[in-house]
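These notes are about the structure you will find just below.
Missing here is one protein chain; the remaining ones are kept as they sit in the complex.
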Amino acid sequence: MTSTQIATALPRDRRVLGVQTWTVAAVALAALALAYFGFAVTSPYRLDIAMTFTMYSLLALGMYVPLFLGGNIDLAYNAYYAAGAYSVALVGARTHLPLLVAVPIGALIAAVLALVVGLATTHLSGFHLALATMLAGLAVYRWISSTGAEITGGADGIGGIPRLEVLGVEFDRELLVAVGFLAVWLVALCLSRFRRALPGLSVRLNRASPAAAEAAGVPTRSMKLMSLMSGAAIASLGGTFIALMNQFILADSFSHDIVFLILFLPMLGGIASPWGAVIGAALLVLLNEASSLLEGPGPLIFGGASLLILILLPGGLLGIAATTWSTWARRSRGSFDD
Amino acid sequence: MTELLACRDIGKLYGGVVALKKIDLAVDAGEIVGLVGANGAGKSTLIDIISGNTRQSRGAVHLRGAEVRGGPAKRARAGISRTFQLPQVAHDLSLRENIACGLAAPRFRSPYRLAAEWFHSAVHDTTDWGLVEEVSRSIGLSGLERAAGTVSFGDLRLTEVARALVQQPDFIMLDEPFPGVDDDGVAGVLAALRELSAQGKGVLLVDHNVDIVASIADSLVLIAEGEVAIEGSVEDCMASQVFRHRYIGVA
Amino acid sequence: MAIHWIDALSAVRVGLMYALLALAYFLFARTTGTINFAIGGYAMVAGLLYGSVVTRVGVPPVLALVAAVVVATALGSLTEALVIRPIAARHRDEFVVVLAIAALLFVLQQLAGMLFGRRAVVARPLTDSAFTVAGQTVGVHDVITIVLSLAVVVLVGLWVARGRSGRMTRAIGDNEDAARALGIPVQRIRMLTASTAGGIAGLAGALAAPQAGLTIQSGVTLSIVGFIALVIGGTGTAYAPLVGGIVLSVLEAGASLIFGSASRDYLMLAAVLLVFAIRPEGLFSTRVRTT
Partner (left out) sequence: MRSNRLWVLVGALASSIAVLAGCGASPSPAGAEGLTGDPLVIGVIEDTSGAASFYSQQGVRMIEYAAEQVNRGEYPAEIAALFGTNSRGVAGRPIQLVTEDDGNDPNRAVQAARKLVGAGAKAIITTSSSASTIQARVVCQEEEIPCIASANASADIVKNPNADFVFTISPNSTLIAAVYSSFFKAKGYRTVAFVADSTPSSKAVTDAYRAALEGAGMTVVAQEVIPVGSTDATAQVSRVAAAAPAVVFTTCSSAPEEGLFYKYAGDRLATTPKWGTNNLTLADETVEIAGPAINGAKAADLRSPDNKYSTEVAEGFARAQGGDSHLAWTSLTHWDAVMLLKRAFESAGTDEGPRVVQEIEGIRDFPVAHGQPGYTVSFSAENHNGASARAIVPVVFENEHTVVAKDEQMPQ
């Protein structure tokens, strides 16, 4: 299963019962999310796991446009994640501003960080870009954990973040998870639309052939910056939600370990669609629920599965589903035709 | 007729090697110019220089009398479009999607427009799929749902031509668009070029098939050893012994 | 501040470790065109293996060193055969290879965690003996490390420049199809360089193991420093990694002496961005390889 075959397996106007496939998928996923939410509220622990799923999903969705559409390997995502979380923490614990303003502030800071990273790495791609951005992520972590510890609280963290309150409604843990799910659903939906419209197509052409994209009138430099910045802003939401949920954050959570983890989520789910990132995050959480994945052999299996999928089935789970679907559709159509 | 595009005293060095010595060339509005020459004569280099994909070592390119500067994207937005000798498409996109990328030139006029389209597209698809459909049909390209990685070489060429056409250019350069393309496709492309010409656009056509080029071009330019060897109307050139010898003899 | 000669000696020792890692990158990239970010992973596995079998099983250190290098050699060739070759056969996108190698590094890390535990493994040196020069204790292990590393760098340099198969690596790196047409056994040479690269990384890891408590996280750290040394040195000649490694180590030690090590991460980033900005091809190069 190559990415080419996926493109054929998921044409843009395939219809099921007269409704576009993506609409069916979006509605089905919304139903799934609702079911999962119903399950999550049954215990505080499950609610935490649901929030972790939200955070992983948003980080992985943030990577989707720059990395999986554009091929720009930005590994400074721990910095964007931190931008969202620390905005909430600092606005909530150190100022009297309404906490809601922390959301755009976090997204803005993340986008500006991404802009700086993007400008500093203008001429880099591939492994060199990966190295430079990874070092940028390490530098930001160093700043959070030591140089800027007076602002960020370092290892002691920042506590006492109040609950978000909008128009008199207090966002308790359940409501935050519900809003988080909604955010994931909306972002994935928007990204899957973006992917098939002109800007998304331009990003993808640029990955295949920068010369062709330039010649077609795509301002590739601005576009790379745009994709890095919007990806960073989406990822910052992951940090926003975690900080709002836990009401406490500290430096140790923002090391580059998390970048490696979320890098694998879209691979597992399938990189042909942003929903793949969400499916990957769901899979991680599901395995976590079934066993203590993150202990013992869990990470090994997780990494090994990602590697195997990359080597053997680069379409990921979505790719497998798409192949099965198109094979089945072809067969059933064939039998009707006969 | 008014001069649309002009190359003045263009020279290009690769390292120490001379690729183009001195090229002067002009295309008028509504004119179709055939550019011919042996392999390695510098035809593609000249196209790269005009489109901005390569920087010339000397000389200047003028569009509507003003010197063209900046990268290919800026020139594309100014109205120059092109195809590549080796088709440059994204293999994981369908033909339709590849062609649609040409809409970038008229749409992303400024960083502000790019940003606006960027966010708008996440909510509402404003891509002009109708135009993509129409242009493709006009050059006889069908089966637009197919992924670019699965189609024939000829269809890839047509995809590139269609992408160049949806850019709605004032000046279009086709770099060997015909090898591998069937007769219907060739006829379709030629018709599209005539249509452009009728609208007062300029065309620079490079191909090895001198008969096809001669059948449509208003004038021919032969470059050899990095210089314009012969230029003139199609009739004059085809009548010229030197031309026949150098071009048909070598190619 | 006066620079003590022991500072210089340490800088050379650390620089040679960086150089070995960079050399491993260099060899791997030469024929496969891939920056193998799992190089540090091989070094980490080799170091943990060396430390574990010496300390826990009681295997003689020299034997353990050989075993570590053999395992790392195998890892290098397996990477080429099972990861890079199948992916490169299907994808033209460099970024898929980058992702696969990131996943490989993660897998190596977790595998090492399962095999050797997640705590730091402290290895015994090849020999405990030491001698005193001008009041400073110098371990014999350090001297062996320096001599062995230099020998490997020189031998590999000679092989690439003079050796029959060594020169073939150049041909493959320049133009694979042409090399194939000339009858060069491309796959075999690739395998040879990939496994040699693995072995060199393994040597670097095993020799460094007694200097620090290696953990499974060390893989990423070693990958990063080796890559930076490669970036600084460039890929022009087989000796470029040596220069890159020493330059990085001297810069690092110098910066630590002047500014303190707290600023290390910032300086690394600045150094890399600076090199990319002004000499993207590294100090030594025959061709530009940035994009």
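Residue numbering begins at 1 within each chain, and the chains themselves are lettered A, B and C in the order written.
Throughout what follows, a residue touches a chain if its C-beta (ideal position, glycine included) is under 8 Å from a C-beta of that chain, and two chains touch if they have at least 3 such contacts.
The structure displayed is predicted, hence computed values, not measured ones.
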item	value
Left-out chain, listing which of the shown chains it touches	A, C
Identified contact with the non-displayed chain, of C:52, C:169 or C:218	C:218
Residue of A:27, A:151, A:308 or A:329 touching the missing chain in the full complex	A:308
From A:49, A:89, A:102 or A:262, residue that would touch the chain that is not displayed	A:49
Touch with the omitted chain, as defined above, among C:88, C:120 or C:270	C:120
Of A:72, A:125, A:246 or A:273, the residue in touch with the unshown chain	A:246
Contact footprint on chain A, counting only the chain that is left out	1, 43-45, 47-49, 52, 142, 145-146, 149, 154-157, 159-160, 242, 246-253, 287, 290-298, 301, 304-305, 308-309, 312-313, 320, 323
Footprint left on chain C by the chain that the document does not show	1-4, 6-7, 10-11, 13-14, 17, 113, 118-120, 122, 135-137, 208, 211-213, 215, 217-218, 221-222, 253, 256-257, 260-262, 264-265
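Just so it is clear, only the chains that are shown with their structure count from here on.
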item	value
Chain-level touch network, classified as line, ring, star, complete or other	line
Farthest chain relative to chain A (centres taken as mean CA coordinates)	B
Distance between the centres, which are taken as Cα means, of chain C and chain A, whole angstrom	33
Euclidean distance of C-alpha centroids - chain A vs chain B, Å	40
Chain A residues counted as touching two or more neighbouring chains	2, 207
Interfacial residue positions of chain A with respect to chain B in the complex	2-8, 11-12, 190-191, 193-194, 196-202, 204-205, 207-209, 211-220, 222-223, 226, 230
Chain C-touching residues of chain A, taken from the complex the two chains share	2, 67, 71, 73, 120-121, 123-128, 130-132, 134-136, 138-139, 141-142, 146-147, 207, 256, 260, 263-264, 267, 296-297, 299-300, 303-304, 306-307, 310-311, 314
Chain A-facing residues of chain C, complex	35, 37, 82-83, 86-87, 90-91, 93-96, 98-100, 102-104, 106-107, 109-111, 113-114, 220, 224, 227-228, 231, 262, 265-266, 268-269, 272-273, 276, 280, 290-291
